[in-house]
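All protein chains of the complex are present and in place, except for one that has been dropped.
In this document, chain identifiers A and B correspond to the written order of the chains, with residue numbering beginning at 1 in each.
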Amino acid sequence: MSGALAASGAAPPRRRAGGFAVGAALVLVTLGFGVLAPLVVAGDPFTQSLTKALGGPDAAAPFGYDHLGRSLFHRLAHALRLSPAIAAAAVATAGAAGLLLGGLAAARGGWVDRALTLVADALLALPGLLLVLIVLAIMPGTALGFWAGLSLVLWVEFFRLTRATSRAVLASPAVEASRLLGFGPLYVLRRHLWPEIAPVMLTAAAFGAATAIMAIAALGFVSVGMRAPTPELGLMMVELLPYWREAPFALLTPVIATFTLLLGLILMAGDRAR
Amino acid sequence: MTLLQADDVAVFDASGRALVHPVSLRLDAGAPLVVLGETGSGKSLLAQALMGTLPPELWARGRVRIAEAEHDAAQPQGFRRLWGRAVAVLPQEPWLSLDPLMRARAQVAEAHALVRGLAPVAARRAAAADLAALGLGDEAGRRYPHELSGGMAQRVAFAAARAGGARIVVADEPTKGLDAARRDEVARLLTRALETGGGLLAITHDLALAQLLGGRLIVMREGAVVESGPLAEIFAAPQADYTQKLLDADPARWPRRARRAAGPSVVEGRRLTVSRGGRALVEGLDLTLRAGEIVGVSGPSGCGKSSLGDALLGLHAPACGAVRRIEGVARTAFQKLYQDPVSAFPRRRALGATLADVARRFGRRRAEVEALLARLDLAPALLARRPEQVSGGELQRLALLRVMLAEPRFLFADEPTSRLDPITQRGVIDLIATLAEEGCSVLLVSHDAALLDRTADWRMALGGHGTAEAAGRAAPAVALGAAG
Partner (left out) sequence: MPLLSRALQALAVALLVGVSTFAMMRALPGDAAWRIAAGRYGYDNVDAAAAASVRAELGLDGPALPALLQWLGDLFRLDFGVSLVSGQPVAAELAHQLGASLQLALAAVALSLLIGPPLGVAAGLRPGGALDRALLVAATAFRATPQFLLALVLIVLVSVELGWLPAAGHGAARHVILPSLALALGLAATSARIARDATTEIAATAFWRFAEFKGLSRGQVLWRHGLRNVAVPLLTLLGLQFVTLVEGVVVVETIFGWPGIGHALVHAIFARDVPVVQGAALMLGLGFVAVNAAIDIALRRIDPRGAA
């Protein structure tokens, strides 16, 4: 009877669950293509044959050829392994760091908390793409640079979520009651903290992966990310853009793949601001 | 004069199941009508059907006559223009019902301006007059809701609800979570509505409020009327068994708990000073809590009742003084019951799993847990559910069961029944009393003076600092009063 006069309008949890399933399916399909495609049709993403430039599909290249006569099918498959792999590595690193530091900040409080929060706030104020660009300029190797830069950008969100959730849980009567009953920190972690943090982390991981893939593609598109001839989603688009009139499908291939992958991840992340 | 008449009003859910069976009632000018019932009795749904405010997934049937016009309960949109103009609806929790971003007087004035059509200046003047009549000056009118005390917010909401000129006042659970003093204040406020020939429909589970209001009474249970008639007559000689049970659940009617010889000291506080946020709430308190004894603690909210209990449990470090607990007893023998049991269990874990953890921790066998379930009148099926899926009374008893697995020697019960219905409340308090009889020392916090009077061996009133605290040095906050 709480709020009897103001009832109704509860959040519909089913829509979220449905969105997650659809999103996971989309992500699986795109990643599955990246992994399985080269096994189904043998081929190579780098071999050029200029006579076939912008040519239509054939048995060796089911999606046709790009402006240098390379198989789009194999380039796309390569691209769909590359950015997700970097994104996954960055999310894993950032997630671990964020969980650890967020938990530390919540449990210890005091100056540890204040210092970590200050670092996170400073990173929050700077555009992620800019930080990634700076790290790319420092690190040798583009893939390594992306991993390091994206990890640096992404851990902040995991940190903030872990810290906020942990603080709320640790201050709750439920934890107090468990402590009064003589349960130790391990029990509090397993039965109180982790069940609250895990779903939040899953959401943040999907969102973080989307952010990472967007960043890699965006920097590829403006020619400061992955270098040619590496097949990368954004780079493929900018390479094929001048041939839009002659070969619209060639440009649409990476566009559709990128959108499907990102849509899947956003659906998995669900309704979240930013 | 009849202000409101309802004929055969019934409420159904989407599947067509009746939640409220047909009820007819009449509200006369100058005479309150009280609908009394517990959670789930359908009393609020009935009120919502009469005002056209049912949630969209429910629907109603029947005829309602308000202000000389007939309305069909099945067509809730027709009621809307009555709000503020014919019917004033008082909110359950006024401090949540005022716009947090608007000053108090503006929230009253807007009803004068937009509903009655007064010019802005006249509306402001009318609002100021309304508030002044309720003892709220200009300064209070300029405050934002978060700067108002609970009682002030209640009065602002009362003025705002009635500013549109409505003669009928509908109040749904107006005393939810209030202590006795505040409850009396609300009762006085509500009776004001009657002075000028208005009508009052009060929906409540609060027996004391019902008694203060008087008038006519309807008792509801499981969507049906159990009994109706003049309130004084029903309170004096109820006809239905259920009404009798409900009345008996009023702490004022409880038999006084038999005093027993107290055992040895379990927890002691010596020159204890407890503070929160740098403010001393309890200063220089000496107290001894003995085995088998229930000590009642009362006092206004924020006076340090909870902090004192937490200090005795060792959850909150006292600013000064010492807490001594009986030696040779495990720390887990010092336990706590929470006001909101839902927040005291892991949110996403089945209750049975949590209890199994505790049983294992204390080496209790499954059969012992089952025996306790039976003793606390809890269905084993509840164990498969999560905390928010069981009723407040059941969950509080499960919390008690969890505490009992730890074989407590001291229990701090922090308003354990303030969110429960009267009959359920009595059951939980009885169980706590049994625990005391078995030798546990209990510190029971409640805002219900009658409850403490009937239950506690002795009582302690913690006083608020009032205005003295602003001056710096506070007077001793504790008035030790042996009662009983």
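Assume contacts are C-beta pairs under 8 Å (C-beta built on N, C-alpha and C of every residue); 3 or more make two chains touch, one makes a residue touch a chain.
Small disclaimer: the values here were computed from a predicted structure and weren't measured.
Student: Can you work out which residue in A:A37, A:A210 or A:M226 touches the chain that's missing from view?
Tutor: That would be A:A210, which touches the missing chain.
Student: Which listed residue, B:L27, B:A60 or B:L98, touches the chain dropped from view?
Tutor: B:L98
Student: Since one chain has been left out of the picture, which residues of subunit A touch it in the full complex?
Tutor: Residue positions of subunit A that touch the missing chain: 3, 5-6, 8-9, 12, 118-119, 121-131, 133-139, 210, 214, 217-218, 221-224, 234, 237, 241, 244-245, 251, 255, 258-259, 262-263, 265-267, 271, 273-274.
Student: For subunit B, which residues lie in contact with the unshown chain of the complex?
Tutor: For subunit B, the residues touching the absent chain are 53, 80, 83-85, 88-89, 91-93, 96-102, 110-111, 114-115, 144, 146, 157, 160-161, 163-164, 166.
We adopt the following convention: only the chains that are shown with their structure count from here on.
Student: Centroid of subunit A to centroid of subunit B, CA atoms only: how many Å?
Tutor: Each chain's C-alpha centroid was found; their separation is 48 Å.
Student: What part of subunit A is in contact with subunit B in the complex they form?
Tutor: Where subunit A meets subunit B, its residues are 1, 3-5, 7-8, 172-174, 176-178, 180-183, 187, 191-192, 195-196.
Student: Per the contact definition, I'd like the list of subunit B residues that touch subunit A in the complex.
Tutor: For subunit B paired with subunit A, touching residues are 39-40, 44-45, 48, 53, 55-57, 89, 91-92, 172-173, 313, 315, 330-332, 334-336, 338, 340, 343-349, 354, 357-358, 361, 399, 402, 406.
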